[in-house]
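These notes concern the structure reproduced below.
Just one protein chain is left out here, and the rest sit where they should.
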Amino acid sequence: MILKANFSVMALEIPSTLEQEIDERITHYPVSKRSAVLPVLHALQHHFGYISEEAVEWTAKKLDLLPIKVLEVVTFYPGFRQYAPGKYHIRVCRTLSCAMAGSFDLMDSLCQAAKIDRSGVNHHHPIAVSEDGKYSIEFAECLASCGTGPVCMVNDDFHEKVEDAAALLGQYRD
Amino acid sequence: MADINYLPGKEPHAREHRMIFRNVDRAGWDTSIATYLKEGGYEQLKAALKMEPKAVTEEVKKAGVRGRGGAGFPAGLKWTFIPPNNTKPVYLICNADESEPGTFKDRYIIHQDPHQLIEGMAIACFAVGAKLAYIYIREEFPEGAKILEKAIAEAREKGFLGKNIQGTGFDLEIYVHRGAGAYICGEETGLIESLEGKRPYPRIKPPYFPAAMGLYLCPTIVNNVETLCHVKHIIQMGGDEYAKLGTPNNTGTRILCVSGDVQKPGYFEVQVGKVTMGELIHDMCGGLKPGRKLKAVIPGGSSAKVLRGGEVFKIKRGDAMVDVSLEDIPMDFDTLAACGSMAGSGGVIVIDDSRSISWVLNNLNAFYAHESCGQCTPCREGSLWMKKITDRLVAGQGAPGDIDTLDSVARQIDGRTICAFGEACSWPTEAFVAKFRDELVADTNPGTADAIVNRETLLAAANLAQ
Partner (left out) sequence: MSEELVSVQIDGEWHQFPKGTRMIEACRQAGREVPHYCYHPKLSSPGNCRMCLVEMGMPPRPKPGEELPLDEAGHPPIQWMPRPVIACANTVAPNMGIRTDSPLTNACRQGVMELLLINHPLDCPICDQAGECSLQEFSVEHGRGESRFREQKVKKPKNVDIGPRVRLDDERCIMCSRCIRFTDEIADDPVLGFTDRGSHTVLTVHPGQQLANNYSLNTVDICPVGALTSNDFRFQMRVWFLKETNTIDTNCATGANIVVYSRENVIYRITPRQNNEVNSDWMPDSHRLNFHWINSELRLTAPLVRENGVFRECSWAESLQVAADRLRSYAGGDIAIIVSARLTNEELLMAKRLAALLGTDLIAAVPRTGEADNYLVSADRNPNMNGVKLILGLDDPVAKLGEIRSGLAGGTVRALIVLQENVIDDAGFTAEELGRADFVLSTYPLANPTADASDVVLPGACWAEKSGTMINVTGRLQRLKRAIDGPGLTLEPWELLRDLIQALGGGNGIYSADELFKQLTHDYPEFAGLTLSQVGDLGVPLIETGQTIPLIERERERKARGIIVG
């Protein structure tokens, strides 16, 4: 199968340190560069906050793939966002044990405290962003800490037994 | 061995047998290799490297350890499925995609005792002849991924990974590969496709049995985090000694994770089959909340078929059929299977009488509808259909006949899909319908039925008739 990229990539500012990190990650897959799709996307999302069309095309070029093969992957995984989240992105566990422990109430109180309107959320746009762009929120499926529900993540931080939404947000003010 | 102290309030229950979780919540313990080495870390790797690889596999087979990820397949036997005349590279993948709802054990191994996992992996790689291994860790463990990468770097620096390990000529590189939020990546062939950079569509088996045609179509062993940790202890104890833990055919220890309506949810490492459901719930977890009755238990992760409170099971014991109550079920692989469910991943979800069964089932239906990869027809279409039916039940818009439809949709998925997700998403529905039909039917509302018949279907049918 020919998967050679043959297209130009729109402007995307990749700092050299980021590209070095990405190049190093690619070396973890000596058999097939294509295996590095997820790590490259993670690195780009970590830097840019989400995966833009440009990032998809940059990844494709980097890994000698057609962009559709990257888009297929990006859109499969909820872990990749295709539009910008807030500065603090909150993921509230939705699945059974956390739901039993009150994660739907937690979602409501977080939305209230962060002034987020989730009424427009649907399958294709799972993330709601606060008006000031500071917070965004979505439900996540089981975060594997069912014994300490309700749990949520704020960016890379993990929080268990979250009862006070305002107090949680208080840790993420700046 | 030094006396072990645990963090206040996190002491193991007296009935626990801590082996894999020995260092979890331990006072003074950290993830550094220095700490790990202080207590004999990597000694089992050194010991294994002096053995023949086949002999290592033999010990694991003798130990009888069954996979802790969910399927419960004997790990040593799995290793022997690599074709004997194989000339291709062999890969080992640690499945750290812990994502079965109700399960939270690998999280603690990864975050608190990463070297135990790396040592177990290194021994396993030596046994199966893998020189390249990956830890496929779920994206929602960002800290865990960092801890593992640091631990790998430390192990490499100390000569437990990399080229010519401990001067034995054995080379091994382990890399951490982060997922991106997909339950299906816990299915081993879905995981492999994901690791190849593709959509994680599970492969058909045959022909794609990973041990013969796995990663890059080379023999690949995929084992769960907890399973790989056991390897270290098997080498330490010897397979025969290990097999004395637990019960026959259900050897060793395993970590049970309890969540839901109990006083003290948590994780408990016990000898397999040495603790009953009742002891787990009422003794180790402090029982139900005041005034509540046990309504149901999902015994092995959300895919396991639910058991009803007060249910009595007829199972074979020796040559006789005996009655076993829910509370008396020993938490082992075989008994739970005999009771029509499974030990699965060890995630026990307790449901008391304050819960609506429609709501519980709908929550699970929503999970599976969200996680279906969409590759094959029954699961792609059926998982969302089931969710839509229970959406209506929860909203008070259930129609007569919905419960029969729900059950039959589940049965149209079960056993007919590419991967075990078909069973995972249909078993909860089948079991809840089988055991709580009356309650589900009570949630239907005959008055609303006609109003919600799909308008579009009617219009299209009218068009067709013209």
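Couple of notes before you dig in:
Labels A and B are assigned to the chains in the order they are written; within every chain, residues are numbered from 1.
Here, a contact is a pair of C-beta atoms (placed from the backbone, for glycine too) under 8 Å apart; a residue touches a chain by one contact, two chains touch by 3 or more.
Owing to the predicted nature of the structure, the values given are computational and were not obtained by experimental measurement.
Checked against the full complex, the one of B:L45, B:A127, B:I418 or B:V433 touching the unshown chain is B:I418.
Note that of A:L71, A:L110 or A:A140, the residue touching the chain absent from this view is A:L71. Among B:Q44, B:S302, B:Q375 or B:T429, only B:Q375 touches the chain that is left out of the view. In the full complex, subunit A touches the omitted chain through residues 1-3, 7, 53, 56, 66-69, 71-72, 75-76, 123-124. Residue-level contact of subunit B with the missing chain is found at 182, 199, 201, 204, 206-207, 369-378, 380-385, 388-389, 392, 399, 401-402, 405, 409, 411-412, 415-418, 452-454, 456-457, 460-461, 463-464, 466.
Quick note on the criterion: only the chains that are shown with their structure count from here on.
Subunit A and subunit B have centres, each the mean of its CA atoms, that are 24 Å apart.
By the touch criterion stated above, subunit A contacts subunit B in their complex at residues 28-32, 34-39, 41-42, 63, 65, 69, 72-73, 76-80, 91, 94-97, 99-101, 140-149, 153, 156, 158.
The touching residues of subunit B, counted against subunit A in their complex, run 89, 98-104, 106-107, 132, 138-143, 175, 177-183, 194-200, 215-216, 257-261, 265-267, 302, 347, 349, 351, 355, 360, 363-364, 366-367, 370-371, 373.
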